[in-house]
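Before anything else, here's the structure in question.
All protein chains but one are shown at their positions in the complex.
Chain lettering (A, B and C) follows the sequence in which the chains are written, and residue indices restart at 1 in each chain.
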Amino acid sequence: MSTVTSTLEHLDRGPLSRDEMAAVVARDIPDGSFVNLGIGQPTSVAGHLRPEAGVVLHTENGMLGMGPEAHGEEVDPDLTNAGKVPVTEPPGAAYFHHADSFAMMRGGHLDVCVLGAFQVSANGDLANWHTGAPDAIPAVGGAMDLANGAKDVLVMMTLFAKDGSPKLVPACTYPLTGVGCVSRVYTEVALFDVSGPQVVVLETWGTSVEELAGRLDVPLHRA
Amino acid sequence: MSTVTSTLEHLDRGPLSRDEMAAVVARDIPDGSFVNLGIGQPTSVAGHLRPEAGVVLHTENGMLGMGPEAHGEEVDPDLTNAGKVPVTEPPGAAYFHHADSFAMMRGGHLDVCVLGAFQVSANGDLANWHTGAPDAIPAVGGAMDLANGAKDVLVMMTLFAKDGSPKLVPACTYPLTGVGCVSRVYTEVALFDVSGPQVVVLETWGTSVEELAGRLDVPLHRA
Amino acid sequence: MSRTQFHTGTTAAEAADAALAASGITSGMTVLVGGFGMAGMPVALVDALIRHGADDLTVVSNNAGNGDTGLAALLAAGRVRKVVCSFPRQHDSWVFDGLYRAGRIELEVVPQGTLAERMRAAGAGIGAFFCPTGVGTLLAEGKETRTIDGREHVLETALRGDVALIGAHRSDGVGNLVYRKTARNFGPVMATAAAVTVVQVDEVVPTGALDPEAVVTPRIYVDHVVDLSPATGPTTDPTTDPTTEEPQA
Partner (left out) sequence: MSRTQFHTGTTAAEAADAALAASGITSGMTVLVGGFGMAGMPVALVDALIRHGADDLTVVSNNAGNGDTGLAALLAAGRVRKVVCSFPRQHDSWVFDGLYRAGRIELEVVPQGTLAERMRAAGAGIGAFFCPTGVGTLLAEGKETRTIDGREHVLETALRGDVALIGAHRSDGVGNLVYRKTARNFGPVMATAAAVTVVQVDEVVPTGALDPEAVVTPRIYVDHVVDLSPATGPTTDPTTDPTTEEPQA
């Protein structure tokens, strides 16, 4: 990941839209990276990657060099992403089976993965697979593999839940997906670095570090 | 392996030649088996397999459906057997890498392998990789993988060493390759089943069970 | 011994029924079912399994059924005692959801890569392995852990099937398989992990028509092949007709 030398506060504008969040994540992915984009909002990052950046997409269901979403006659039920959405096959792609696909992931060969989250803790713990509710049906998919596998795990989430409670927390209350695995948290109002011993705010949109500090239960630091 | 109901003693002839030994091994390999033939004498079994038996040869260096030895213009340095002898590629062959090749072996998918031996014990222990001599350079290759992997491990060896000592022994004195792994031992004078609690002589050539019993230190039984 | 058998019939369903009958599948067995969602899902074989009648099954599959067909129909028919999967909960997994909430089906959730690796271990003769995935989570609770090279790992065991039902694109006349795009997914791993593997294929091509460099599942892992091509039906045994009229796959 790029190094940020001083916190940037964008106070002349409001929070990021979902699309703008995706663009900020895409901006931070180094050229030539091998990247896995999780199901849901993270998938939208693909549309913001510059073709000349040479970012190569991995999908857990067995493909490296995945192309954009397929439309019309391009749709092939045998060619989908992890979210089961039809995609395309550009030149230079390769297919492999599931054990090989997760070996690639678990073996630390992917540079970046982008995941959604219910909660991230100050020390980079991730909770994104299970609400812990007694009637919830647990379903983990590849989330734990990705959380433990990629060199940098980026989380995209709103900073506050629907009930207003913060999702960046001192310690996760939801069941964990991975321990200390998250590098950065991208939200609509701020970008946090949680890879070190303290939470560092790298950038804000429509709010200040001070204002955020008052709304979160974790100590915030400037870059 | 086929079931033998009573011991057959061929007293009207001498011991088997090396070529006849290979033919006897080939005779006992069930039709349609997947087979690995070890380096050296076991390789000669291939020439005695009837094409219509549909036996499929595996070579540890990454091929299933290996063809016969290559000659003349067929020779391709990229296509060899485990003994590094050039071989051929018949229709229906498949190539794979070394981890996949040994997964096939270790996973118990091969029906039969044929190996040479320094010693086999009465309970089916195999010693074929190391003389234990202080100045010997140890070299194991795929011997331990084969000994532990195939459903039936057949050994081809002379029954006596050059110094006249028996190679079918109560307990191996050479370092082991595998424990209790051998099913049958094919020698120039007798075929032994060592898969059960006692050594059973299935067939003899140019000698009788009684005569053999006097020359070996292991109790022999008739089928 | 494990020479591949080819099953034909006047319909693909008949061929699939014949393959299921020949597979030796019985009640109480563990069945590995290929596919990631519907891609690679062997629907004809799962339908045949429903007609076959075996019950009290443990099913290992990435998902727990979509809509009302395939695996979902097998669940709806009450044939499955337990599902081992990574991702049961989907927008169209109402059959599983209902059974689970009613307490009528057991569930073992396994991280997707660990699910694949446990089957790979079974096929490769590896008894168990230390894996970093899931450490510190509910899914590692009660499992042995060990720190290796400074990183905590959890011990995971081989996951074996009695029968695997998978989908592939093409078989040649001896059972070598190739797949199509991301429909490959769990098929090659499951084929190695089960005592008996049954495959449905889009077509059977002559032996020699598949590039030996591109075979994904070698014939040794394939016991029964059901040809779904429109041309299926009582034909000559492909093993005795090794003409090479098809292009390389």
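FYI, a residue touches a chain if its C-beta (ideal position, glycine included) is under 8 Å from a C-beta of that chain, and two chains touch if they have at least 3 such contacts.
Everything numeric here is computed off the predicted structure, so don't read it as measured data.
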### Query
Just one of B:12, B:52 or B:78 touches the chain that is missing; which is it?
B:78
#### Entry: Omitted-chain contact residue, chosen from A:33, A:61 or A:81
A:33
### Query
Of A:104, A:117, A:139 or A:155, which one is in contact with the hidden chain?
A:104
### Task
Spell out, residue by residue, where the missing chain touches subunit A.
30-34, 54, 56, 58, 64-65, 89, 91-96, 102-111, 148-149
### Query
For subunit B, which residues touch the unseen chain?
59-63, 76-80, 84, 89, 95-99, 101-103, 105-106, 130, 135, 137-145, 148-149, 175-179
### Summary
Residue list for subunit C contacting the dropped chain reads 117, 121, 124-132, 146, 148-149, 151, 153, 157-158, 178-181, 211-214, 216, 248
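Note that in this section only the chains that are shown with their structure count from here on.
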### Message
Taking the touch definition from the header, please name the shape of the chain graph: line, ring, star, complete or other.
### Response
line
### Query
Closest chain to the protein CA centroid?
C
### Task
Measure off the straight-line distance from the CA centroid of subunit A to the CA centroid of subunit B, and report it in whole Å.
55
### Task
Express in whole angstrom the distance between the two chain centres, defined as the mean CA positions of subunit A and subunit C.
31
## Note on the structure
For subunit A, residue numbers touching 2 or more other chains are none
### Query
Listing for subunit C: what residues touch at least two other chains?
120
